[in-house]
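With one protein chain held back, the other chains of the complex are shown just where they sit.
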Amino acid sequence: MAAVPERPTRPGLTRQAVTFGRGLLLPALAILTALILGALVIVLSDPDLVTLFGVDPVAALGASWDLVAAAYGALIAGSIGNPGDLVGALAAGDLDAFVAALDPISVTLQRSTPLIFAGLSVALAFRSGLFNIGAEGQLYLGALFAVFVGFSFPGLPFFIHIPLAVAAGFLGGALWGFIPGFLKARTGAHEVIVTIMLNYVAYRLIDLALKTDVFQRPGREDPISKEVVESAALPPLIPGLAAGVHWGLVIALIAAAVVSWLLFRSTKGFEFRAVGLNPQAARYAGIDTGRTVILAMAVCGGLAGLAGTSEVLGSNRRLVSGLSPGYGFDAIALALLGRSRPLGVVAAALLFGALRAGATPMQAATGIPIDLVVVVQALVIMFIAAPALVRGLYRIRAGRTTGTEVFSKGWGT
Amino acid sequence: MGTTRALAALVAATALIVGACQGGAGRPGGGSPAAGGAGAGSPAANSPAGGGPAGGSPAGGGAAAGTPLPGAADFKACEVSDTGGIDDKGFNQNAYAGLEGAKAEFGIGEIKFLESTSEADYNRNIQTFINEKCDLIVTVGFLLGDATEAAAKANPKQKFAIVDFAYDPVIPNVAGIVFAIDEATMLGGYLAAGMSKTGKVATFGGIDIPPVRTFMEGFAAGVNYYNKQKGKNVQLLGWDPKKKSGSFTGDFQDTAKGRQVTEGFIQEGADVVMAVAGPVGLGAAAAVQDAEGVMFIGVDVDQAISAPEYRDVMLSSILKRIDNGVKGAIRSALEGRFKGGVQVNTLKNEGVGLAPYHEFENDVPQELDAEIDALRQAIASGQVKPADWYEGAPGQ
Amino acid sequence: MTAAATTVGAGSAGLRRQQLFGFVYLALAAIIAVAFGAATEPGATSSFELNAPRVAVQLPPLVVPSAPTAYALAGLCAFLGAVQLTRGFGARNAVVLGAVVLLFIAGFLVWAASTRSMNLVGVLQGTLQRATPITFAALAGVLCERAGVVNIAIEGMLLTGAFVAAVAASATGSPWIGIIAAVVVGALLAALLAVLSIRYRVDQIIAGTVINIFAIGMTSFLSARVLQRRPELNNPDRLGPIQIPLLSDIPVVGPIVFNNNVFVYAMFVLVVLIHVALFKTRWGLRVRAVGEHPKAADTVGIDVLRTRYQNVILGGMLAGVGGAFLVLGSTGRFDREMTAGRGFIGLAAMIFGGWAPVGSFFASLVFGFADSLQARLSILNVPIPSELLLMVPYVVTILVVAGLVGRARAPAADGRPYEKE
Partner (left out) sequence: MKLELQGITKRFPGVVANEGVDLVVEPGEIHALLGENGAGKTTLMNVLYGLYRPDEGEILLDGRSVTFHDPGDAIAAGIGMVHQHFMLVPVFTVTENVMLGAESTRGFGGLLDVADARRRIVEVSERHGLRVDPDALVEDLPVGVRQRVEIIKALYRRSDVLILDEPTAVLTPQEGEELFAIMRSLARSGTSIIFITHKLNEVLQVADRITVLRRGRVAGTTTPGTTSREQLAAMMVGRSVQLQVDKAPSEPAGTVLEIKGLVVCDDRDHVAVDGLDLTVHAGEIACIAGVQGNGQTELVEAVTGLRPVSAGTVTLDGRPITAHPRRVFEAGCAHVPEDRLEDGLVPGFTIADNLVLNSYYLAPYATGLRLERHAILQRAREQVAQYDVRTPSVFNDVANLSGGNQQKVIVAREFSRPIRLLVAAQPTRGLDVGSIEYIHRRIVEKRDEGTAVLIVSTELDEVLALADRIAVMYQGRIVAILDPAEATPERLGLLMGGARPEEGLDPEAQEIAAAAASAG
């Protein structure tokens, strides 16, 4: 083939802005489309409404609109609250009311915290050419290790105890990430199947651990761990909102910064990305691809482990088997939505955190099951993964053709 | 994947609580002792549609069903589930049936429900209902124990009821609704042993947790009691009372596993199976139906009514009247008699029981039925304690 | 490469592996002797029941003394290990490996059934039952991957198939319509996968994962929103077992093979049919060419993309049937996330089976056996925590994937989108 002629111009500022704008446009449209389809699902899954459509389409349309408006209204109110309340509280100088009005945002941030960690985990894996579907299991292992340290050493000062517990959580997840990394590097076992299977193994392991004297809370016969002592607990970030966002968020943001530095400003990240984009060339350049894969998976596991850690040290202060509502799977969507960039992951996590936070009030108001959020999330990733779908829907001309950022290579090595 | 696995309990009181109750502490005096045969005669299925009669609500009282109580129209009762939905054919659904029953019978104004998908939802869901000014918040399952305690202490005026959990010391604004389910499963075990032709009966659980185990231990007690009384040697598969270990499918979702375990039991010769595993139990019932001459014992509700497709194999069901417990709590709150503490639901107050035999009415020998009745009375009066029979005849 | 050079290479690499395997065999012999033989009570016997309940011809149970049998098995295994170390078995290596695995399993069974009775026919019946959905998943995988499309969405297709089968069969009262509905919805999901991965060239694993998440979310949502309000929609008739006259009376084999429901019989037929179609027909030759070297297929006038669409959709249909089995052939009810990873285990079976239908079927039997044995052990109260037993199928899957993926050769173009330049 003849070579593509080189582009002569250097991208100007305006063009960069346009590219940036286009970068935001597609995710925005993807989310919008997913919400519209979600609304459709809400309506179509209501047998009464479907029946009504046969009888009185106009009334049915109105009722559908009311239902969807109520659902999404509650979703928004539950995730970002009412700005009027905030302004009113500020105007009145009522601190308590102000804090109370912050509650939905606080919950959103709380829900975003584990999502940031898990999303970073999957994003880092993507960048390293790996597909980590095992964030869920790694999360549980991290939680197991963290909660152990969290309840085990009463009397430690918090500035030692918290870092120790966090490190333990990282280690636990890293261990669960190391296994698929090691197997991939040494035997060529595809990480997708191994990580999925390790999720199931992790569930059983937690069930088993919570029955042992080491973990089980004395005096309780149900599978619940001992309580994390005060010195290892992550305190709330907004005093007065004890059940909301905690210092785990700060750690998550630090983690995002560290991952960003690691990926783009460090030699290890250079290796991760080189192996992710072209393992063969990386090997030719003297990078030990096997060790890089193992290290990358271990770090990914560690990050996912921190998701469990922040939950047990911050939100729950104990471990039970129902710790995660599927954060590890949301993480895949987050990494795709955030284009595997740490900042993008944080933004996506805030969005998904808001969806999760708003789902409860939505259910309370309209009885629509929380699983709708999962449906919407799946639609979002689908549109993000296949931008051509969205472009086709909205008749947007393709800019520079970019393929998907990750490439799978079958089952072999 | 894994979101609802900790639906961890369908289920009964913890062994701890059972033990405490049998020690005689805090057994509420309300309710009349069950008359002979009444327990088997009256319980209704707790299908979401029908509230069922109010008979035997532990908090007692004899108000006529269907009469709105004063002040009921403004009353708001709210349920927070654990990580199962209210369609779990298990205790979330059963508790909700209690709410619906209260609405139908007492005419309370509003009932609401929130499903939790994870630990993180518990506090949030309870807080949502506190903000909505519910008069009574019912939390379901021991998983919510901590969250309910925290919320109750932070909001001392808010009334709570929690299913399958009890606090020691008592929290004044929380009523713990617990069940001495082993009393009922002991009857079930006796019935199973008496009906078995192969001399082998079986049970299995969802997740290996105490509330599930209590079912199985009671069942074992019934078999042991039967063997002792009759000098027989009916074997129990799926539960080893001495090692306190048994068959578990590992979750409450994988119905196919329930089926497969049950097929295993049948192949090993068992002909009566009790599954303590929520929906997974229905997989077991399917296996029973596909085999010849095998019977099934349901749990929680009268499954011959709630799962009529398996009526032909449903020997009986172990009833756990969560609905009645919840209704009772609502009623006492309505009538201003609400107080914190433990409400133990027993055979005696008809909080637990054995469902009718339905299709098997004619197959169960008169004699056996009479023996079960006798056992029921012996348990209700405290003469026979299931815990003594867990591992075999006492003193052996 | 000359012939002589070839043997040198194979020889030197083969020597190391031969020794390694020899040591592994010896280690396994030691485990059989110590963990299984010495751990049984002295004088105990292990009893294996060979009858299904209620069959015409009754066989006496097989009763063996536990410890001596285990020691004998260990001795045999050690002998094989010693021969392997000194001489090697050459071309019969695979057979010997299989034999050692069987010896180990036999030793384990003797230990597990010590002082007890275990129904061997039951274990094998369970094996076939459990292998059925896995086989359907694996067949779906074979069809997709032979054409070069990695289908990780089989799990989601099973789940959706199960859901739709339950609803359609309940609504119409006919399990057959349930199966058809499951096939249709499997095909639709597969078509979505095909469009995403073939037309839009979305990374195939990402596309599959999206479908899985979507399937879980959608079925859970609808289950909560619709089935909860209308429980009668989750109450289908099941397709019960059909005894084949005479054949089902054959001892041991009869009840295992000839007393199953229509899904299992269909599975037998499909395994053979797809195997023949793939390796003996024009269609199969073309499919395999597309999966190995799509460009080569293209240059001889085979429509690569159409072949891929067609195979992915066929695969989706099979996955749909597998899902329908879980409801209509097994439990009679849909529950959230009821597939519990069977789709992924099916993919592992496909790899294990070398991307061939018959191989995948036998691989599925291995997983089925692990699963069946696990359940049986918990019934027999073998002193292993149930949580550990429940890990077995998943751990076996990991071991299989880790141990075999390097050796088994995937279709060369598997997972790679095809672009006409």
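Every chain is named by a letter (A, B and C) in the order it is written, and numbering of its residues begins at 1.
One rule holds for everything that comes next: a residue touches a chain if its C-beta (ideal position, glycine included) is under 8 Å from a C-beta of that chain, and two chains touch if they have at least 3 such contacts.
From a predicted model like this one, the values you see are computed outputs, not experimental measurements.
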item: Chain not shown, its touching partners among those shown; value: A, C
item: Hidden-chain contact residue, picked from the options C:L59, C:V272 or C:A412; value: C:A412
item: Omitted-chain contact residue, chosen from C:L285, C:V358 or C:I384; value: C:L285
item: Among A:R273, A:R341 or A:R356, the residue in touch with the chain that has been omitted; value: A:R273
item: Those residues of chain A which, in the complete complex, touch the missing chain; value: 1-10, 265-270, 273-274, 277-278, 280-288
item: Interface with the unshown chain - residue positions in chain C; value: 1-3, 5-6, 8-10, 12-13, 277, 280-283, 285-286, 288-289, 292-293, 295-303, 409, 412, 420-421
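Here is the rule we go by: only the chains that are shown with their structure count from here on.
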item: Arrangement of touching chains [line / ring / star / complete / other]; value: complete
item: Far-end chain from chain C, centres as C-alpha averages; value: B
item: Centre-of-Cα separation between chain C and chain B, whole angstrom; value: 38
item: Whole-Å separation of chain centres (CA-atom averages), chain A against chain C; value: 32
item: Multi-chain contact residues (two or more partners), chain A; value: 204, 207, 211, 329, 369
item: Two or more partner chains touched - positions in chain B; value: 1-4, 85, 115, 208, 250
item: Chain A to chain C touching residues, read off their complex; value: 1, 41, 45-47, 131, 133, 183, 187-190, 192-194, 196-198, 200-201, 204-205, 207-208, 211, 329, 332-333, 336, 368-369, 371-375, 377-379, 381-382, 385-386, 388-389, 403-404, 406-413
item: Complex interface listing, chain A residues touching chain B; value: 107, 110-111, 136, 199, 203-204, 207, 211, 219-224, 243, 311, 315-316, 318, 320-326, 329, 357, 360-361, 363-364, 367, 369-370
item: Chain B contact footprint on chain C (complex, rising order); value: 49, 52-54, 117-119, 121-122, 125-126, 129-130, 133, 216, 220, 223-224, 227-228, 231, 235, 238, 240-241, 326, 330-333, 335-338, 340-341, 371-372, 375-376, 378-381, 383, 385-387, 390
